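Yeah, one chain of the complex is gone here, protein chain that is, but the others are all in their spots.
So that you can tell them apart, the chains are marked A, B and C in the order they are listed, and the count of residues begins at 1 in each.
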Amino acid sequence: MMKLKELAIQKLKERGVEITDIADIVFELQKKHIQDLTVDDCINTIDSIIEKREVIHAVLTGIAIDEAVEKNLLSEPINSIIKVDDSLYGIDEILPLSIVNIYGSIAFTNFGHLDKTKPGIIGKLDKLGKDNKQCHTFLDDIICAISSSAASRLAHKNRID
Amino acid sequence: MMKLKELAIQKLKERGVEITDIADIVFELQKKHIQDLTVDDCINTIDSIIEKREVIHAVLTGIAIDEAVEKNLLSEPINSIIKVDDSLYGIDEILPLSIVNIYGSIAFTNFGHLDKTKPGIIGKLDKLGKDNKQCHTFLDDIICAISSSAASRLAHKNRID
Amino acid sequence: MMKLKELAIQKLKERGVEITDIADIVFELQKKHIQDLTVDDCINTIDSIIEKREVIHAVLTGIAIDEAVEKNLLSEPINSIIKVDDSLYGIDEILPLSIVNIYGSIAFTNFGHLDKTKPGIIGKLDKLGKDNKQCHTFLDDIICAISSSAASRLAHKNRID
Partner (left out) sequence: MMKLKELAIQKLKERGVEITDIADIVFELQKKHIQDLTVDDCINTIDSIIEKREVIHAVLTGIAIDEAVEKNLLSEPINSIIKVDDSLYGIDEILPLSIVNIYGSIAFTNFGHLDKTKPGIIGKLDKLGKDNKQCHTFLDDIICAISSSAASRLAHKNRID
């Protein structure tokens, strides 16, 4: 699994996403809820999430679809529907459920919130995708999922009772 | 089913929620996306949602739990956990999935967003519940679900291609 | 959390479910997939699942609803709809998603399968509930969820690559 995990992290990097970009989003989500939270705590939590097989599969599959669409390798009309990130195309929000579901309700509600507000790297990816040179239709939602899952895990870990 | 639907609407009213309260939230969500949208369009859409058996069941079950908790009828410690709306208690966000799921991805992401931002009647219910005289732990999430589902249905209906 | 976990196990016992009853189902599900699997492995896995806060919450909430319905404490008509376990009432299959989701796709597909085939204690609870002296509308689905989650966890743990 170690190899797969490192590959997922490398793939994220190739597509423009550093772990610290995700950590910034997580920190913003949880700093008001967790006293003394540091960006390093967020990085460690993200790291433990990208270790899970189901998360790695989601990351690699989402990026593979985005890359195939970028190169027009999928049959039409679905290649174009994904490329323009049609607002009624919802498969890109379904696939990351394989990440979000694992981390429970707090992950789930934060996911929807991030998808609407698009902070940091999420908005950047969305914009790059909409500019149509690149396709990040699946990746931006996967980053929403990893971020919201990390927020949820931190919330659960910081409960002491 | 007609009788069950009217009962659901009456129960919502008894617990402090008018259909127009929900319509206000839906209108705010969709007014920037749908030209010439009126609050009446929102009311009609909400009406069509509360007609579905699975939605009625969710509304009646959620309110029944809230009422039972208010009267301390459930066994402890779950009665207290629900009453204080513990932030790590997530069943109240799971139950409304029976509504949200029916209306697809737009419903799903708006649900998470409303759960975080708590506009209008949602915030009012949340506050009343936290003040501990009443229990709206399930109801506020059900209103999030009906609102986000109505937003999704409007988005789909207004696509012409 | 220790106390809550023990309470959940005790509540299951009070409602007629021993951990070994669940282990028997898990063993049947996974024995053909995992060499040298023992019932003890299944018991240990179930034990680790009932340790999670979201699982405990689901168990305690589901049983609390069943008990309240048994004593006719919820308002009508929802008390009767739950009591007869109406085939179109689906909230009892939604609530255990808070367990199943955590354990991924294998948990999810096994859940549906167990819900249809009702082996062992699941069928026994279903029958006791339908006989109408007791109400197990939520509990039988929760046992489906714990069993299928244990099966999924065992499958993932036994992959070595």
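Observations on the structure shown:
Definition applied: a contact is a pair of C-beta atoms (placed from the backbone, for glycine too) under 8 Å apart; a residue touches a chain by one contact, two chains touch by 3 or more.
Note that the structure is a prediction, hence the values are computed from the model and not measured.
Among C:V69, C:I106 or C:A150, only C:I106 touches the chain that is left out of the view.
When the full complex is taken into account, the listed residue touching the unshown chain is B:G104, out of B:G62, B:G90 or B:G104. Here one chain is not drawn; of A:I19, A:I34, A:I91 or A:L128, the residue touching it is A:I91. Although one chain is not shown, part of chain A still touches it, namely residues 4, 7, 53-54, 57-58, 60-61, 63-65, 67-68, 73-75, 77-79, 81-82, 88-91, 94-95, 97-98.
Within the entire complex, the positions of chain B that touch the omitted partner chain are 1, 53-54, 98, 101-105, 156, 159, 161. Contact between chain C and the absent chain runs through residues 87-88, 90-91, 93-94, 104-106, 108-113, 115-117, 155-156, 159.
To be clear about the criterion, only the chains that are shown with their structure count from here on.
Because contacts link each chain to all the remaining chains, their graph is best described as complete.
Over half of the residue numbers at the interface between copies chain B and chain C are found on both sides, making the touching surfaces mostly the same. Here the spacing of chain A and chain C, counted between their Cα centres, is 31 Å. Computed centre separation for the pair chain B/chain C is 27 angstrom, with centres defined by C-alpha atoms. For chain A, the set of residues that touch two or more other chains comprises 104-105, 156, 159.
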